[in-house]
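Below is a structure I'd like to ask you about.
One chain of protein is taken out of this complex; the other chains stay put.
Take a look at chain A:
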């Protein structure tokens, strides 16, 4: 903006709280318009600019629009109910017209012309051959005139900008990545907060709210990089760090204790859960005498409709920056309601509201009240505590769990027909939602957590039809879980009920549903919309469901209409919309596909036709998703979805073809279009399903499971095991360090550690030979042996010093800790002579005579040559010594008894060096030596007997599941079927990937990484040897088979897994290297290995092009993981039997 002291002219309105300015014209010739609403990504900024430019007759590029900043814009309430154009723009338009009027008056005076004679073109006023620029009419000071709402505005017939295609002003910046979303705001000196939410995710009432935090241990995280502070206020807990990733790491590591939240109402059965909550009936329409009318009817029906909880599901989780600014806070926000937010933050901090400056930036589309305001409270609490600007970015899981949900809803309708016409009609509707009090207020106890009923269930409750006897009742009630408005608010579910019921009544009356509606509609505009939409969409009249079938597919079309009535009852009408939609239903799977939607809409004056159409398209696609796919799931305590995995939304291949009809009424006021086209959606789809199948769907979403149930299609499913809910809450196990499991895998059933009393003699401590006594060739060889044996992985603790041991390894027999391999005299191998080392490596006896547990693979190491053993010894003795005590193992009976291991050795251990096989090549013999000796491949790949010994003979290297990971067969026909040959084995061991065949993952990926220093010739030798162990010929992986009863698990796969395992674009760099059909875990004899990967994810070594995979153990229940495993088995290994 230019300096207003050079002269400016504004139009304002004085209110009790101060002066609201609507428009300012400045000396740069630019008009700035101020509106208290915000752009939710709908292009409203462009539409408002059009309105202002139109009234002032300035080119669009000379109009800028400021939205939502509390210091600069009027308080016009939250940006809800599609009110911006319809209501909030009204004073703006008058102000723009007034500004023009004043400038024209001045211009005429300056040019000595009659006021009616001057013309304004492109910011210049003309009279005959004289002219003056508008900015020349400013008086060199900031002037402001009070708004005169009665100022005449332009006639729509004169519009040149409004009603015409106008390019979105924000797109060029958005498409180049330069638009500053709230997520992109950088404030000087800014640090980063990460909040830790209580375990009662998504709940907002009850005495435990704000009172459940028992304690936390800051000392556990104080030394972590970037640590600044832990901040607590009631149940609000957050950490602040220099960087965002540090803040998250600290939050994850902070030990926190919460009280166990009480169980909530069982939300699996919404019908009863909602009906049984406290509610207060409120009569909305009692015209006629419903009871008498119903008694008088020829036909009557009673129906119940159920609507699920939905997520707003913004694609960008909420974000904010706050600066305490010495008690005059500035909050950078993506709020939908900056002024309401300011009030909430005033309550939170005890500051006067006008001392808080909310600066509004665009966020991801919100479609209602999400966490955008909550995160501002979070940021402000943290900023106040540390005195620096703090940015808080919520995680996807936090947004999913805590956003105030789009509420579930229950609707009962009873109605009667008399002489084929609607005669009596009752609606009872329950909408457990309110305005979503700011979370920081609840968590800190600034507002009390009692149930807070609201009145928003009354939207669009009155059916738009002529019915003599009505009884319309809303049951006002508090939320059950945190809920607030979402696109279509209660009007969408209410209309689902109304328009489904009207459809049903039409068939009862033997009438075509469109004709039946037209018979009952009184409003001429509505009738015109219904008629024109049906005609344009090619509606085929019918008086009975047509049940059209082609093969397994059933086809139908449905109609629904609504005038969206918003605002407190009786409310205000926004645009009216009518839907005609076509569906195709797979009568074997129950899948509903919406093939085409035709929407007609009457919104009065159209400001920006493309903008209106885009709103219609958005409403169609989003509500189609809600109606066909979406529902929030719950367990006993909380909301469960933490990502799109368990809350799938509609994807590109699923969206319908869309056609629209805009009924243009330029002489009528502009009506809000942000939600109207959503409102008829559910009923239109349900009515189309009825036309196709004769089945009435009265509970959304219309998932394949519900469709199969309604249609009686086998397999009729009971509760699919993968449906979330009713599983014990899991401790978040985000990305459990996988290396630990790997170590355990290599360690095997029993493991290293001197835990038993000594059986053998002790070898006295003696100083190791000096480093100079080992030749460099020998040390290099030692390094290679060390790498071949992958010793470092097991002998390095998580976050500890390399090779200093101490990694805990849980075994079925107890927990042991790996030893310190560095030459520290007291805690490591510093006092070990070669004799002691050699004995340990070959016989499993520690220097002091303890038996080592045999999962320390001395049974393999015994086969190593003396030269290699000495080279390894030398290498270890030249490592930097590290003093590191290793904790004592805790073993269970009888493995803690001293004879056990000795007996074990006598039974299973054959300590002897490997003799070369003269019939084989040197390469082969070298390979066998490495595989069976230092490489100790059998430790993982050979199954073990009940006592933990590797099986030999035919069972050797035949594959095994070890500590949750599956190590596939290296020998026999199982390996042969996968087509391994020396070349592919070489690629695999060298690069981690045998293209098209396998990629190393989990523990094996670390083995490959460890092999990096091993010379190519040795890798080649191992491949040569391993190739000769395979038998038979390659068997191609079977083609995947899609499920015939798609369920929640199928949707989970498609939304969470397919992105990397069925990538949509070939060559996706983060996708899996090989298809799941090739996965050995999917083809393993048990699901354990597969479940481990799903639960723990993969963190691949940095050194190789091997890919990471996110861990799902924090989000999915054990039951869900098990179901997903079985699903993968059925889909990708259809030739194999299902797992037991």
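We adopt the following convention: a residue touches a chain if its C-beta (ideal position, glycine included) is under 8 Å from a C-beta of that chain, and two chains touch if they have at least 3 such contacts; residues count from 1.
Just so it is clear, contacts and distances are computed from a predicted model.
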{"item": "The complex's invisible chain, by UniProt name, from \"Electron transfer flavoprotein subunit beta\", \"ABC transporter permease subunit\", \"(2Fe-2S)-binding protein\" or \"LuxR family transcriptional regulator\"", "value": "\"(2Fe-2S)-binding protein\""}
{"item": "Hidden partner chain, touching residue among A:7, A:78, A:107 or A:317", "value": "A:317"}
{"item": "Contact residue for the chain not shown (choose from A:335, A:473 or A:622)", "value": "A:622"}
{"item": "Selected from A:6, A:148, A:170 or A:664 as touching the chain missing from the view", "value": "A:170"}
{"item": "Touch criterion as defined above, residue of A:61, A:217, A:245 or A:354 at the omitted chain", "value": "A:245"}
{"item": "Touch criterion as defined above, residue of A:22, A:367, A:431 or A:853 at the omitted chain", "value": "A:367"}
{"item": "Chain not shown: contacting residue from A:9, A:40 or A:284", "value": "A:40"}
{"item": "Contacts of chain A with the absent chain, listed as residue ranges", "value": "40-43, 167-168, 170-172, 174-181, 183-184, 186, 223-226, 243-245, 313-317, 362-365, 367, 393, 395-396, 610, 614, 617-622, 625, 643-645, 649, 651-653, 655, 658, 799, 1055-1056, 1058-1060, 1063-1070, 1100, 1102, 1105, 1107-1110"}
